[in-house]
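What you see is part of a larger complex, with each chain still in position.
The first chain written gets the first letter, and so on, giving A and B; residue counts start at 1 in each chain.
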Amino acid sequence: MVDIDEQFCAVRARSEALCVDLSAEDCNLQAMPETSPLKWHLAHTAWFFETFLLQPFQVDYAPENPAYAVLFNSYYNGIGAQYPREQRSLLSRPGMDEVLAYRHQVDAAVLELLACTAEEEMLERLELGLHHEAQHQELMLTDLKYNLFQNPLFPVYSAVPPAAPQGPAAALHFIDHPGGTVEIGHAGQGFAFDNEGPRHPQIIPPFRVANRLVTNGEFLEFVEDGGYANPAFWLADGWHEAQAQQLRHPLYWGRIDGAWFEYTLMGLRELDLAVPVAHVSLYEASAYAAWAGKRLPTEVEWETAAAAHAVTGNFVDAEALHPRAAPAGEEQFFGDCWEWTNSAYLPYPGFHAAAGAVSEYNGKFMGSQFVLRGGSCFSAEFHIRATYRNFFYAPDRWQCTGIRLADAQ
Amino acid sequence: MVDIDEQFCAVRARSEALCVDLSAEDCNLQAMPETSPLKWHLAHTAWFFETFLLQPFQVDYAPENPAYAVLFNSYYNGIGAQYPREQRSLLSRPGMDEVLAYRHQVDAAVLELLACTAEEEMLERLELGLHHEAQHQELMLTDLKYNLFQNPLFPVYSAVPPAAPQGPAAALHFIDHPGGTVEIGHAGQGFAFDNEGPRHPQIIPPFRVANRLVTNGEFLEFVEDGGYANPAFWLADGWHEAQAQQLRHPLYWGRIDGAWFEYTLMGLRELDLAVPVAHVSLYEASAYAAWAGKRLPTEVEWETAAAAHAVTGNFVDAEALHPRAAPAGEEQFFGDCWEWTNSAYLPYPGFHAAAGAVSEYNGKFMGSQFVLRGGSCFSAEFHIRATYRNFFYAPDRWQCTGIRLADAQ
């Protein structure tokens, strides 16, 4: 049982490590309902292990604090009521120190449980908890970035020295795929979320996908060509959103004295034209693709194209905390930016959500969201697979989302 | 050219016939942004012929009133600015009489054009205009129903005598389909919208679909079983919507002194348990299906199951203006209620929108909406096909939308 203990401790420790250079005030920010305070993420992930691992599998387990069942339940209606999501930053109590103590108590109880039993169902739930925590670690970084960005002082999160302006990205070209009957979805060994299966065949025409993500420089051409002012490129809902929000450029871009800047977790930086454009909505991605005379890939195309590649890339493990310019020969399917697909997040044929409250994890969100693929510079490498289906709403921009172009042959 | 002339005149006359028993005040109601005044529909459909038929194909055509280009443009950004959609009921001028005169001037100009030329592209555009008008005729009835419903007097639109309570609907059973490689989408002769193509193959597992629509009686069991109060049956967004809007039953249902009633275009009527439930959102449809242990069909499944049936049923041509109980042996694929599918409204592989402003018709809405199939009691029979893809947002309820259950075998 050494391995699983160690992995558990490592994942849990990393959540706290993300906060080590932050103040308690930093950790309690919530600039919009979608971005929870980091402290809340820390408490929620402890509550998850308490609720879905300790309570079912540890005899006579008594929760640390019954009030936490309401405060730190995200959306599990099967468990009970939830403190309103948009008010999470109003929870100054429990304080950061109490939340860390709560985590450590839960950690100790989990390790005690692991010492006593190796029941398979328990171990599967533990693994689910670790991947759940990995998702929240990614959210901690993307939420923090959004929350800090509201401060005109443009706070610096990471003291990582700014990378030297990166060499030019590899030249853009398109790679042909023959289409036909392909298979997508998870099957066999190894962890996957329920929404990644069943593996199933699909028939698709021949297609092409770009060899890398769209860069800031390429997207700037769209901006400067009036792309945000021309409805011809936009989906109707996207155009409406762009007008209502007065969008003129990606979320973290800004113009100061005629020069373009981009806010990063390392602070405000001059816009690096070689790195992938990030933090665009599906609407912006789709409008860019239309302007470029291309389109976004479907998730079938994406998975078909990506499946042959190793799951390596610019993940959070590299601690760059920002997308990198694509070197020649590297296709960026994994890491850097989540890639919008033009596929709705809906069940695969034959999908069935698991029973119980933990099943609320994925299935109930299969509605009006879009699928993103490949992970980003904020994702952990161990957490990403070619079959991984992430999902956000079309207008969402605070995730590290980018663009890969596709086309018919 | 006699036939097309006659068809044109018949379709155009029917729009006006819909208003013949209404006052000018009735025709100018707009209870929510989505429901336009009937007068506006009348003017917009004239503007459509003026803009997309007369202006391109009639030499030196001068529009009746240049201001109408703004007032009666719905969403064609390629044409120009639009009067705000949510304010259409503020247009008391032009009055109903002026709008009818405008229509007749356009009609005369179209007939004159038809007398001079039979150019194929022009005829195709004319046919598009007639189907466009058929869509608006359906909206006129659904919008009117919603608009009149806001009046506590429950106004009667149609003097059709209420049908005798209908015999029991056919017993519910499920019909097996083998799945495999199927083809969907329009190809070949006959009119279809661009979004119905290209025809293409899909691989699907075996499935089953119900032999008829879900009835009011069946849906009432869901209501009385607490279906609206149990999040386990609902998509997350649907549950949020149901809470925010305090939904307790379908749009037009109400309870008076313990009895259930339903508002119809014939006025308020006691709820007829045998007829299909109508005016439910995708969320309600999906929650009902979950409660019933079933699911909604995908659009591929629906088209596969429906393609073998003749396009007949309870359409607006029958003037019932309300769904009817399914007689034994009639599967209700066409007419009665639009059927929610669990498919997003997205482009088929290889879809390309046509060039020009008229192309804004379909493609730019391929985002976060869901596909509905089969037409309703408010649709014209000539307008509906097995391949026809209608689309609305998941929360929408003012269309005549119903539920067909599906399942794996």
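Convention: a contact is a pair of C-beta atoms (placed from the backbone, for glycine too) under 8 Å apart; a residue touches a chain by one contact, two chains touch by 3 or more.
Given the structure is predicted, the values throughout are model-derived calculations rather than measurements.
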- [ ] Please state how many copies of the single repeated sequence make up the complete complex in this structure file, given that 2 appear here.
- [x] 4
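One rule holds in what follows: only the chains that are shown with their structure count from here on.
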Open item on the list: How big is the rotation, 0 to 180°, that puts the C-alpha atoms of subunit A on those of subunit B, in steps of 5?
Closed with: 180
TODO: Would you mind pulling out the distance in Å between where the CA atoms of subunit A average out and where those of subunit B do?
DONE: 37
Open item on the list: Can you tell me which positions in subunit A touch subunit B when the two form their complex?
Closed with: 75, 77-78, 181, 200-205, 231-232, 234-239, 282, 298, 342-344, 346-347, 349-350, 360, 364-368, 370, 393-394, 408
